[in-house]
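Missing here: one protein chain of the complex. Every other protein chain is in place.
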Amino acid sequence: MLELANIRKAFNQGQHNEYWALKGIDIDIPPAQVNVLKGPSGSGKTTLLTILGCLARPTEGRVRLKGEDISGLPERFLTEIRRSTFGFIFQQFNLVRGLSAVENIILPGYPTGTPRGRLLERAEALLAEMQLSHRRDAKVEWLSGGEQQRVAICRALINDPEILIADEPTANLDSKLSAEFLVILQRLAAAGRTVILTSHDPLVVESDVVDRVYSLRDGQLIGVQDKAIA
Amino acid sequence: MNRWIEKQRHLIDFTANSLARRKARSLGLLVVYTLLVFVLASVSLYTHALRNEATRVLAGTPEIVLQRLIAGRHDLIPPGYMDSVGRLRGVQKIEGRLWGYYYDSVMKANYTFMVPTDRTVADGEIIVGPALERSRGLAAGNGISFRSYSGELHTFIITEVLPHESELVSADLVLMSEADFRRFFTYPEGQYTDIALWVANPREVRNVGLKLMEKLPDSRPILREEVLRTYASIFDWREGMMLALLSAAILAFGIFAWEKAAGLSAEEKREIGILKAIGWETGDVIAMKFWEGLLISLLAFLLGYVAAYIHVFHGNFALLQPVLKGWAVLYPSFSLTPKIDGLQVATLFLFTVLPYTAATLVPIWSAATTDPDTVMRG
Partner (left out) sequence: MIFQPAIIALLLAAGLSLVMLAAASPFALQVLRHWDLGSGSERQLRLERMTYLFSMLVALVCGLQLLATLLFVFNADKMSVMFVGAMCAVGALNANEYGFPALYAQLVLFFVATSWLAVNRLDNSARDYPLIRVKYVLLLTYVPLAALVLWLQFNYFIRLEADVITSCCGSMFSEEADTVASEVSAMAPRDAMILFYAVMSAAILLAAWHWKSATRGIWSGLAVGASAIGAFFAGLMGVVAFVSLYIYEHPNHHCPFCILKPEYDYQGYALYVPLFTAAAAGLAAGVLTLFARRPSLAALAPRASARLAGIAALGFALFLAVASFMVLNSNLILLD
């Protein structure tokens, strides 16, 4: 589904504080599974996630999405691909304050030029699926942490992406909510979506929901563990 | 195409919403912006209205006024002078005019006494302009006395007050019969103040003027188009000066707009970061910001312009009058005829919207090119 070959990423290139966050990573993400990137902070897992999610371009190396090389694409086209193929859930949820839940959910649909009516229809369906219909018009800052995360999930799904990217999704949740989140992930994977997330939360890494765990350290991949086989 | 329109609608929606969410901030900018438009538009509307007024007034005057000069000074037209002009091709009508100034020591004001050529006034009667009506509290039917320069007192009955619309020229006017005029000023019989010539074809005016100079070397023809041109350049020059003075304000506004656009709040930066991360492209953010600028500009322009219009045409230019009084040699109380012209609006637009656009260009770009992964790295 998503292949990375010899990916390297530098920051502050050419300056005295040049720093290589990723030092040659090869990864092959299979479709319709839950994948976890784990590693201590500074290991480069978030940087790797931004490259997997087409949020950033690697300094060197190749990225292939469904066989097509997309590593040299300018941002304009990368964004197009990202918009249609990826959905994002962030650690801080990153909802736009001052807007209602439903308005937040349809934001990724704006640049596609989908009519508002259609976007709202889809958003309602997603909200219903997440049992959030009653909070539809509430401003996001008035929602609880769990509700905010479910709104974030709805937003990630509004453009019906094949791949779902989540950065430390359980960092701000208690165990109960984390478990609920994992159930949602499982449902999404079962529906054929590929899920990639970073986490150092044992609850996530050791969960049965997860199919594959990639361990990172100092910008290098040190191990891949396939749960299904183990 | 439909998708494109739909997308722009989404962007406008979003930006209008985000302006409303940041009321204090947007309001500050809007107020300053509106104020700038208001001041510039006020000056511009006022000078244009004055200019129009002058043009309108001049439209009724003869194409050529012929004066006689002695030693470079204006002198009376002697009897027989008009006959020596004779018949000139293209001249429709030729008339000797009688007019002069009278200083009223009671009101400390100058009046223009004139014998009308297009109407007759009976002896002993006068028609006065609205300024006289106001300052001396006169109305039709009243009598008024003027002490002539020779010391005699002359009494006239006012039969009519001239309409207010043409106040700019008629304010200080006193119209009387020829006999009264000559008696009052002890004006020599047969002599005139100057000669008015009406020429039908505008292309002939200059030729007539040249012929007059040829025939009467001691005369000076003044063409209406020349007066018009002089007025036009004086008004333009004044407006230009005013604008040069206000350029500091425009510059200050540009800096203000730049700072507003460059100094995005943390919240706004975060918002753009989120938008970029969830699939908005740089171009989308630029388009969104473009709509924001357009909304603010149009709103400020509309508000400022309407306020200036009311200020100039219904509020008598009250706020800026003290500043510009020096060049308002005209009478303070005349209502200007409202007029808007395209050139003026386009100029005003260039002076206000262009600095705003230019000042916000780079800040918009640098905000829009926020890396999409910023929110994850933060």
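Each chain gets a letter, A and B, in the order it is written, and its residues are counted from 1.
What we mean here is this: a residue touches a chain if its C-beta (ideal position, glycine included) is under 8 Å from a C-beta of that chain, and two chains touch if they have at least 3 such contacts.
Keep in mind that this is a model prediction, so the values were computed, not measured.
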Residue, one of B:109, B:144, B:249 or B:286, that touches the chain absent here: B:286
Option touching the unshown chain, where B:3, B:23, B:147 or B:229 are the choices: B:229
Touch with the omitted chain, as defined above, among B:57, B:76 or B:361: B:361
Selected from B:107, B:157, B:241 or B:298 as touching the chain missing from the view: B:241
Touch residues of subunit A, complete complex, unshown partner: 9-14, 57-60, 71-77
Touching residues (missing chain, whole complex) on subunit B: 44, 74, 206, 209-210, 213, 220-223, 225-230, 232-233, 236-237, 239-241, 243-244, 282-283, 286, 342-343, 346-347, 349-351, 354, 357-358, 361-362, 364-365, 368-369
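Going forward, only the chains that are shown with their structure count from here on.
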For subunit A paired with subunit B, centre-to-centre distance based on mean C-alpha positions, whole Å: 63
Subunit B-touching residues of subunit A, taken from the complex the two chains share: 46, 49-50, 55-56, 75-76, 79-80, 82-83, 86, 88, 90-92, 94-99, 103, 107-116, 155-156, 159, 167
Complex contacts: residues of subunit B adjacent to subunit A: 2-7, 9-11, 13-14, 17-18, 21, 267, 270-271, 273-275, 277-284, 371-373, 375-377
